[in-house]
Every structure is written in C-alpha cells, then in structure tokens.
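Note sheet for the following structure.
We show some of the complex, not the whole, and keep each chain where it was.
Residue numbering begins at 1 within each chain, and the chains themselves are lettered A and B in the order written.
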Amino acid sequence: MINSGDTTFIIISAAMVLLMTPGLAFFYAGMVRHKNVLGTILQSFIMISVISFEWVYIGYSMSFGPDVGGLIGDLSMFGLKGVSGAPSEIYATTIPQIVFMIYQCMFAVITPALITGAFAERMRFGPFLIFSLFWTILVYNPVCHWVWGGGWLAERGVLDFAGGLVVHLTSGAAAAAAVMVLGPRKGLGRDKFMPHSLPMTLLGTGILWFGWFGFNAGSALAADGIAATAFVSTHVAGMAGMAMWVALEWKCYKQPTTLGAASGAIAGLATVTPAAGFISPHSAIILGLMAGLCCFLAVTYKNKIGWDDSLDVVGIHGLSGVIGTLGLGIFASKAINPNGADGLLAGNGEFLGTQIFGIVVVGVYAFVVSFILLKFIDICCGGLRLKPDDETIGLDQAAHSETAYNM
Amino acid sequence: MKKIEAIIKPFKLDDVKDALNNIGINGMTITDVKGYGRQKGHKEIYRGAEYEVDFIPKIKIGIIVSADQVDAVTEAIIAGAKTGKIGDGKIFVLPVEQVIRVRTGEKGPDAI
C-alpha cells in the first residue's frame, strides 16, 4: 500500500538527486579553464536528457526488469510498460513504482556525468554522447542489475547501499579507461591548469552535499530508521573527509585550501555511499577519514606521474567506491540494519571477501568494456579528441559557439 | 607634451591619485595590467599541483602632461606609490606629438 510519508520522501529525494547533476556540472566547471566552462557544464546537463531517454525506454527494464540468468533484466518493461502509480511487488513496496523508477533514473543520469571529469577540456561532443549512451547500456544497466536488480552479485551477497559499486566504481573505472585512451591535455606539465572559478566549485560542492542526502538516505526507499542512519552516516563521512584532507594539506603544504576542503568532502560522501545504511555513524566517520587520506594521496601521486585524470574521477570517485565497498565489508553490522550483513569486525570475514569479489568484478568489467567502447568510438566516429586548434580555443567557442562570460 | 606611464601596486592607487590631485593633475587613465620583474610571484596549490604565478597584478597609470609638468608629476607618483619594497614599479616618459579633445576638437595643451 502506498504510504504518503515514504512517497513524499522518495519524490523529494528524486528531486534532490536530479539537482546533483547541475551541482556536479558546477563542481567540475569551476575547475576547468574559462574557455571550457560551458562545454563542461553541458556534458553534465545533457546527460539529464540523453540518459533519461535511455532509462525510460530500456534502462529501467534492463536494470530492474525480470531477471534473465542473473545477468540482465529482460525488456518486458520497455517504455515503462506496467510501471504505474501502483507499487512494485519487489522494490519499494510502499511507494508508486513510477516513483522508484524515476528515482533510479536520477542515479543513471549522474553516473556517466561523473566520468566527464576524466576527459575534461578535450573530448568532442558527438562522440561523448555516443559513448555515454552506450556506456549506460553496456556498463551501468548490467551492473545495476547485478547489484540492485536481483542479479548474480546480489545473489552472491554483494551489498551496495547507494552506489559505491554501481555509481562510483563504474564511473571511476570508465574514467581510468578514458584517461588512457584519450591521453593528456595539450600543455600538461607546462601550462597552468588552474581552476577558473573556485566559488563555482564550492557552489557545486554545497549542492552535491545537499543532494547526497537524497541519494543515500533516499536509498532506504522509506522514511524509517535506516534512512535516518544513512543520512547521519552521509553527513559525518563528508565532515570527516573534509577534516582529513584539510589537515593533510595543512601539514604538507603549510596551508589548507578551499578546493581541498571541497575535495575531501566529496571523497567522504562518495566513500560512505555503499555503506551508508549498513554501518554505524562511528564507522562512517572512520570511512570518511580513510577517504580523505587515500584520495589525497592518490591525487598527489597522480600529479607526480603525469596521468591526466583532469578532475580526479579515478582518484576521488573510483577510489571512494573501492574504499567504501571494502569498508562496508569491514564495518557492516546487522545491529544497525537487520537486512544488511555482518562484516569483518562483527566476525564475518567472509562478507569482506564477497565485497572484494564485487569490487574486482565490477571494476574489471567496467574498465574493459569502457576501454573497448572508447577505442571503438575513437575509430568509428572520427576521433574522440578535439582537434589541437580547437583544444587551444576551448570547448565553448570551438564546440558550442558560445562564450561563458561576456563582461 | 609627454605621456607618463607608471606601473604601481594596485593598493597604492588612491594615494597616487591624491598626490596627483594635490599638484593639480585631474586627468588620467588607468589599466589593470600584470607585471613581471624582480618581485617574486607566489605559489598556488590546487589538489597538490603547485603552480608558480609570476605575473603580479599591477595598475598602469597613463597621464598626458605638458613637458614642464613631468618632474612634478613623477615626484607625485613616487610620493604616492613608494613603499620601499621590491615591486613598487616604474615610471616611463614618452614623447607625445599631439593631443585632441574629442568633445571640442581642441588641440595641444588645451585639450588636456
């Protein structure tokens, strides 16, 4: 039966998760040079259109439709067939199924948008759209089905509360592939890739944090104690990630930075995502601290080796997905969530093994498919990269005939 | 007539303007510029990537004066702009052959 409280909760959560995509657009666009601002923003915004299309026609059915061999949902819900104001019998049974569908749509939208940070400032718009669309079909939907749609990883006991594997690890692995296929931006190591507007990045951070409550707490799919736990875990992990990153900067560079605070917060929020509703606030704090530490090190290391993951999708999102999923294996507790699992600290080392298995499967699968897909598009669609002159001119003018700021 | 170009530290603009007003100079044009010289820039850090920023914000003041005012003007600028620390800037004097006021068409010293 439909519960108006739960329905409100997921409707508003869906709106909040939708808002995360513009939030991400600003988070990213603040970090690029001013000639690429609009192109970067559009790479996120356009996902709202392209991936929603994909989702309502085939994505939802592929992800949450009746299972075919543990691998994928069938297409019996093509075009939302049978998805109505009545609740599903399987998922979120107290809210209209169509609300569950659209809530999940928002997750599908933001995931490929996350990847764009890896190839920022250098990818052509057309190939980017093709990549994102097919990536969603070939990577996001299957993994979503495996983990959340009753697929084989779920059967195996792999848990992911709100998207450590499904969202962050898939996008991080795709980002790694993209960095390898596209190569570094022109002038890396010589030009100054300074953020053109950190206030814009901080605005994005604020919006993302706000939306993340809808993302994680909403994943409880009901306004209950689990949602409450997930909400609190989310907040304290963000807080801990920010504290850790800022502290490390203070120690290593004598000064904390605004971008560091934002980066740490996002790392913490991303890391707690798979675990939010399954662990205690204390565990969430530890995860947040680990997130700050590991992502800080990853990003520092990246700068040393000249690997141009421009806005650190691998080092922040991908790594967070891994740490959070591992952390869940360690800290999960049935005392917190009886529908969850007990982890290593609750004496169940096996569950940690299961989570590691999940990470390897999803990571490898997402990386390999992304890599092949990118290579394929590179060859068939006249190249993924902007022409060098266009890269110099910048996306805004070269790809969209616009200028971000006319002052 | 001469054109005096002075590169100064931005926060000294008001002092220079006052010093110039005091000697009766009431016209000037300023431009935001960036300077490179002995004064060291600073380091900026973005997610661990350190960048040396060596162009430093400065203000360029352009003033057209008659030749006999050059010394007074340069002294006023120095008085206003000097902090004694590296990077205080420079003053250049260039020859000007003609000055015209757009509004009236007046030429030469009258146009200033």
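Please note the rule applied: a contact is a pair of C-beta atoms (placed from the backbone, for glycine too) under 8 Å apart; a residue touches a chain by one contact, two chains touch by 3 or more.
Keep in mind the model is a prediction, meaning the values are calculated, not measured.
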Stoichiometric formula of the complex, labels as displayed: A x3, B x3
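Definition applied: only the chains that are shown with their structure count from here on.
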Chain centre separation (chain A, chain B; CA means) in Å: 51
Complex contact set, residues of chain A against chain B: 31, 192-195, 249, 252-253, 255, 257, 259-260, 263, 296, 299-300, 303, 312
Chain B to chain A touching residues, read off their complex: 44-51, 53
